[in-house]
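A single protein chain has been omitted; all remaining protein chains appear in their positions.
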Amino acid sequence: MIDNLVIPLLKILIVLNATLVGVTYMVLLERKVIAWAQSRLGPMRVGPYGILQPVADAIKLMIKEDITPVRADKWVFTAAPIISMVPALIVYAVIPFGDKARLFGRDITLYISDINVGLLYIVSVASVGVYGIILAGYSSNSKYPLLASLRASAQLISYEVAVTLTLVSVILVAGSLSMVQIVRAQESSHVWFLFVQPLAFAIFFIGGLAETNRAPFDMPEAEQELTGGFHTEYSGMRFALFFLAEYANMIVVSSVATTLFLGGWLRPFPNVAALGFLGFIPGWTWFLIKSFVFLYIFIWVRATLPRYRYDQLMRLGWKVLIPLAILNLVVTGIVKVLLL
Amino acid sequence: MGQAIAFYGLSFFILFFAVLVVSTKDTVHSVLFLVLDFLFVAALYVLLGAQFLAAIQVLVYAGGIVVLYLFVVMLVNLKRPPEAYEDPHRRTNLGFALAASVLLEVGAIATYGYASPAPALARASEVFPVSGNTEEVGWLLYTSYLIPFEIASMLLLVAMIGAIVLAKREL
Partner (left out) sequence: MATPALHHGAMFDTNELVLNMGPQHPSTHGVLRVVLRLDGEKVVDADVVIGYLHRGIEKLSENRNWTQIILLTDRMDYVAAATNNVGYCETVEKMMALEVPRRARYVRTILCELQRIASHCLWLGTHAMDIGAMTVFLYAFRERELILDLFEEFCGARLTYNSMRIGGLPLDLPPGWDKKVLEFCKIMDVKLGEYEELLTHNRIWLERTKGIGVLSAAQAVDLGLSGPPLRGSGVPRDIRKDEPYAAYAEMTFDVAIGTAGDTYDRYLVRLEEFRQSLRIIRQATEGIPEGPIVGKVPRLIKPPAGETYHAIESPKGELGYFIVSDGKSTNPYRFRVRPPSFCNLQGLRAMVKGHLVADVVALIGSLDVVLGEVDR
């Protein structure tokens, strides 16, 4: 009873809440880091150094008037933010934050579930998220959101191909679809897959930027062109859901990248015994540090680069990334066969 | 017992949404019900222990193909000129014919299936030391079903080339 029901439920509760808090603080982090990059201070008023800003933002968004445009498709308009939020959250079910922890005399695994097809689950759930954007654009009954949602869906579908192809080459190396097994494969082969699959990592990173609609691929919400993108007509909590979904997706992408390429919860150089003194740091800390570095790079990129144009983005996706990913996959396959 | 309840529950929802798909007036809503339908079918696969198939079902159908449907439905104007509605029953006969043929087919499969159980296929795990769903599916695809698999991929390739030729009129 406890093992089958209570603990998983507790884990879900903790992960869900940690994610939501993490997401709101991600927003603050982004504002702060970008502000520093631009010789500003960022939020400073709410709490010391603005650390309570997310709370204020949340309150503001919740008490804002919730507007539905008169000629909108009401049901779809309401469903769209939910559709984009839910996939971003349920993906966390298979992300291994750590290996095992002993708590109250029990061995508790630091992941909600380790299903056999973990990676495929992430990809398929993430692919449903695109509906939120398409439907938001369609149901708003307004031109800018429509244009933005067309851009977004074309972008997501194209980059999904490249990203999934890189994941396949990682699967080939690891020999498993399970997230936990992939980390263990990195442990047993004594190397992070980042060094085995550098090209895959690069493509995954670029694709990850595109799939989360981040700069320089933030066309779907390019404020300067489309006034706000697919969520132009949204306000209040529904807007907040889109906003949170974007950041939740960023965290998902960085968690997946950490798991697949950076050795998940493993400490750096897990095979070097000389670094054994680092063993006192629990695995989940390494996981969080690695993901954080990733998120930081996401923000850094946004502060530095201009935005691609829509057609250039598609060209990059289809004519550069996908061929490279296929090439990488083929080479990986050949090497794998030769080595066996 | 629990499995049976889950199965009938899921089946009910699958049929319910299937009916909604064809009965809804708004085409976009109808596509959305189709997505829901696919998700419940995926749940059914999970119930049968085929997680791989379930994930693929969501990835390919819900996340890929139907998105394109949605594109088409959103962008192509489906409102037809009034003449098209002159005889709302002119396709009724065709509909009945199709429904009858589907029913016949289902009946045939059911009787044939009961009369002669399908020949037991070699289970992957017996021949090859595989563990888990994915490996099993992969093993079967590349052994017992190699030719259908390759034919299907050829078909898809042909379809893709055809689509490119149609879309790009001058090459």
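Per-chain residue numbering starts at 1, and chain names A and B are given in the order in which the chains are listed.
One rule holds for everything that comes next: a residue touches a chain if its C-beta (ideal position, glycine included) is under 8 Å from a C-beta of that chain, and two chains touch if they have at least 3 such contacts.
Predicted, not measured: the structure shown is a model, and the values here were computed from it.
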Legend entry - Among B:14, B:59 or B:74, residue touching the chain not depicted: B:74
Legend entry - Residue of A:147, A:209 or A:321 in touch with the missing chain, whole complex considered: A:147
Inset, instruction - May I ask which residue of A:188, A:285 or A:312 touches the chain that does not appear here? - result: A:312
Inset, instruction - Quick one: say which of A:8, A:216 or A:236 touches the chain that got left out. - result: A:216
Legend entry - chain A residues that touch the omitted chain in the full complex: 34, 37-40, 138, 141, 143-144, 146-147, 151, 215-216, 218-219, 222-227, 303-312
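Simple rule for what comes next: only the chains that are shown with their structure count from here on.
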Legend entry - Averaged-CA centre spacing for the pair chain B and chain A, given as whole angstrom: 29
Inset, instruction - Spell out the part of chain B that touches chain A in their complex, as residue ranges. - result: 26, 28-29, 32, 35, 39, 51-52, 55-56, 58-59, 62-64, 67, 70-71, 74-75, 132-134
Legend entry - Contact set on chain A toward chain B in their complex: 73, 75-76, 79, 115-117, 120-121, 123-128, 130-131, 134-135, 138, 150, 153, 157, 160, 177
